[in-house]
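The complex appears here minus one protein chain, its other protein chains still in place.
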Amino acid sequence: MERKRFYTKRRLRQTIEGYLFISPWIIGFVLFTAGPIVASFVLSFFSWSLIRPPRLVWFDNYVVMFTRDPLFWQSLRVTMVYVVVAVPLQLLFALFLAILLNQKVRLIPFFRTLFYLPSQVSSVAMAVIFLWIYHPELGLVNDLLRLIGVQGPAWLISPQWALPALIGMSLWTVGGSMIILLAGLQDIPQHLYEAAALDGAGELAKFRYVTLPMLSPVIFFILVLGIIAGFQYFAQAYVMTRGGPLNATLFYALYLYLNAFNFLKMGYAAALAWILLLIIMAVTILQLRLARYWVYYEFEETRR
Amino acid sequence: MSDKSNSYLKNMLGDGMATHPRIEQGVQFLSSSKRRREFLKRTVSYFLLSSLGLLMSLPFLWMLSTALKPDALVFSIPPEWFPRPWVWRNFIDSLTLLGHPVHLYVFNTVLIAVLGVLGVALSSSLVAFGFARLDFPGRNLLFLLVLSTMMLPRIVTIVPQFILFQKIGWLDTFKPLIVPYWFGAPFHIFLLRQFFLSIPKELDDAARVDGASSFQIYWRIVLPLSRPALATVAIFAFTYHWNDLLEPLIFLSSQHNWTLALFLASFQGYMQQPRWNLLMAASTILTLPVLVLFFFAQRLFIGGITVTGIKG
Partner (left out) sequence: MAADSKISRRDFLRLAGMTAASATVLAACAPVIQPSAVGPAPQESPEVSLPKAPVEIVYAFHDPADFRKEAVELFSERFPDIRITLQQIPDEFPTKIFTMAAAGTLPDVVRVWEPMVLDFGRANQVIDLQPFIDAQPDFNAEDFLENFYDFPVIAGKRYGIADGWNGHVAYYNKDLFDQAGVSYPSEEWDWDDYVAIARQISRPEERIWGDIGLYIGWLHWSHKLVWQNGGRIYNDDYTECLMGSPEAIEALQYWADLQQEAVIMPSPAQAEGLGNLFQAGRAAMQRVGTWEIGALAESEFAWDLLPEPKRKERRTLLHTAFNVIPTTTRDKESAWKWLNFIVGPEGQYLYVKKNATPGTRRSVNEKMPWAREGLDVRWEVVPQAGEYGILVPAPPNVGEVEKILGDAVQAIFLGRAKAADILPEAAAKATEALRQA
C-alpha cells in the first residue's frame, strides 16, 4: 500500500543516513580500536612476558584465575564493594552539589569553579593532602570524630578502613558528573516548573515529577559511565596504598596492571581484562534494559 | 530597597506576622512568608555553598600552600597551612630549574588539546545524532559496541596499539594522540546522545515536512540547541588531553615532543627526593589554565541557551 511503501522507503533512507552518521565511529573503530581489542583477546590464550616469545596456553589463564588465584577473588571483591558503595554515593553527592549550584544566587560562577577544583588537582597532590586528612592522630577526620566522642580508626593503614577511606576520598572528584548534571538541570524548561506550581506542587513534588524525569537521561548516563569507570578504578589506590594494607585496596584494575607490567604476565592480564569486560557488559545491558522503566526521553519514538 | 534587605527586615520583624496570620491580608501574608522562606533558603544555601566549597577546595589550597613553602617547611609537623616565608620564587624555579623547554611543552599540549577537542566534538556529535535521532537496524547493538570499547582496560590494549602505531610510523608524532579522536570518542558520543534525546521530536517532524534532510536537521536544529552539551564535551575533552599522561608517555619519545603532563611527571625522579614544593608549584600552574577556562566558559555550558521555550 501507498502508506506502507512510504514507510519502508523512509526506513531505508533512515538506515542509510543512520549508517552515514555513525560512519566516523565505525571507521575509527576498524582502524584504531578493533585491532588492539582483538589482539588482547587472542593474547588471553597466551602466556606472554613481553620480553620472550608468547606461548599458546589455551584456557590456562582462565582456569588459573578461577581456581588458583586468591588475589583475583580479593580484587574482584574490593572492586565490587567500590562499585556498589562509591558509585551511588558519588551520584547522589554530585546531584546534591548540582542542585545547590543551580540556584540564582550571587557568586555562583565562583562557587561552581570551587566545586570543580578538586577534580583538577593532580592525583599526587590529592594523595599528599588526604594522607594528612586521614592521619589517625593529627588528621581532620579523626579530629571531627573526637568531637562527637568517637576514636577514629587508623584509616589508610587499617585493612578494614582503607577501602572506606578511598571511597570517601572519591567524593572529591565528582566535579565532572556535577557539571553534566548541572547542564542537564539547566536544560529543563522553566515552564514545566511554572505549570507544576500552578497545579499546586511543592518543592518536593516539583523535584519528583519535573526534575527527576527530565534529568533521567543524564542520570542514566552518569550511572552507566560511573559503573564502567568504577570497575576500572585504581588511580588513587595506585598512588596512595599500592593495593595495601594487606591487599585491602587491591582493585581489580590495579591487580590487572600489576600482572601486565610488574609480573610481566600480559596474557594473564588480558584474560583478567576480558572477564572484567564480561562483567561490565552484563551490568550495562541490565541497565539499558531497566532504563526503559525510568529514563524519560523527549524524543520518544525511537525507544521501543 | 533590594529584595535581600527587604526580606531581611521582614525576617527581623516578621515573627508576629507568622504567628498571627489572620491579622494580615491573605495576599500580603503569602508574599511575606514566601520572602521569608526565600531568605531562609538563601541563608542555608550560602552556608552550604561556603562550607562545602571550603571542604572541596582543601586539596587545592593545600597544593597552593605547599607550592609557596620553603624546602624546610614542606614536612613540618604538625602540618602548617601558612608558608613562612612565602616563596613566590618556587613558581619560577619549578619551570626553569631543570632547563626544560617549557614553552615547547605548552605549545605541544595546546596543539594536541585544541585539535583533539575540535575533532572529537564534531565527530562525536555526528555519531550521536545518528544514534539518537535516526532509526536503523542494528542501532542498539552498535551502540552497545560503542559502550563496550570503554569496558576493556587500556592496559591490555596499549601494547597492541603501540605496535600498530609503530607499523604505520606514527610513534613520536602527535598523530596517535589526536587522529583517533577525530572518529568520535565513546564517552562523548554517549553524552551527546543523551542530550540529543531530550530535544523534542516535533522539531524534526516539522523540519522534515519542510523538506529538510537529516544533515540539515543535525546542523540547523540539533547542534544550535545543544551548545551547552557541546561546550561540556569541549571542556571534558580539553581537560582530558591537558592532563592525560599515559598516551603521551607511551607514544611520544623525543623531549621536544613532550606535553605538560610528562613535564609534571618528571618531578618525581626515582632515587631522588622529589622537591614537593616545586612539584606542587608546577601542578598549580598547570591547573590554572583549566580553571580560568572553566570559570569563563561555564556561561556557555551552564545557564547558556537551552531548549527552554521551544515547546511553549
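In order of appearance the chains are A and B, and numbering begins at 1 in each one.
The definition used in the following text is that a residue touches a chain if its C-beta (ideal position, glycine included) is under 8 Å from a C-beta of that chain, and two chains touch if they have at least 3 such contacts.
Worth saying up front: this structure is predicted, and the values here are computed from it rather than measured.
Engineer: Which of the chains on display does the removed chain touch in the whole complex?
Structural biologist: Even though it is not drawn, that chain still touches A, B.
Engineer: Of the residues B:Val159, B:Leu203 or B:Ala234, I need the one that contacts the missing chain.
Structural biologist: From the options B:Val159, B:Leu203 or B:Ala234, the contact with the absent chain belongs to B:Val159.
Engineer: Using the touch definition from the top, which of A:Val83, A:Ile167, A:Leu223 or A:Leu258 touches the missing chain?
Structural biologist: A:Leu258
Engineer: Kindly note down the residues of chain A that lie in touch with the hidden chain.
Structural biologist: Touching the missing chain: residues 30-32, 34-36, 38-39, 42-43, 46, 48-57, 128, 131-132, 134-139, 154-159, 242, 244-247, 258, 261-266.
Engineer: For chain B, which residues touch the unseen chain?
Structural biologist: 71-72, 74-77, 98-99, 158-160, 162-164, 166-169, 171, 245-246, 249-250, 253-255, 262-263, 265-266, 268-273
We adopt the following convention: only the chains that are shown with their structure count from here on.
Engineer: Give, as an integer number of Å, the spacing between the C-alpha centres of chain B and chain A.
Structural biologist: Inter-chain centre distance comes to 16 Å.
Engineer: Would you tell me which residues of chain B are touching chain A in their complex?
Structural biologist: Listed in rising order, the residues of chain B that touch chain A are 42, 45-46, 48-49, 52-53, 56-60, 62-63, 66, 77-79, 123, 126-127, 129-137, 139-140, 142, 144-153, 155-161, 164, 179-180, 182-184, 187, 189-191, 194-201, 214-215, 218, 228-229, 232, 235-236, 239, 243, 264, 268, 276, 279-280, 283, 286-287, 290-291, 294-295, 298-299, 301-304, 306-312.
Engineer: What does chain A use to touch chain B in their complex?
Structural biologist: 11, 14-15, 17-22, 24-29, 31-33, 35-37, 39-40, 43, 50, 97, 100-101, 103, 105, 109-118, 120-122, 124-126, 128-130, 132-133, 138, 172, 176, 179-180, 182-184, 186-191, 214, 217-218, 220-221, 224-225, 228, 231-232, 253, 256-257, 260-261, 266, 269-270, 273-274, 276-277, 280-281, 284-285, 288, 297-302
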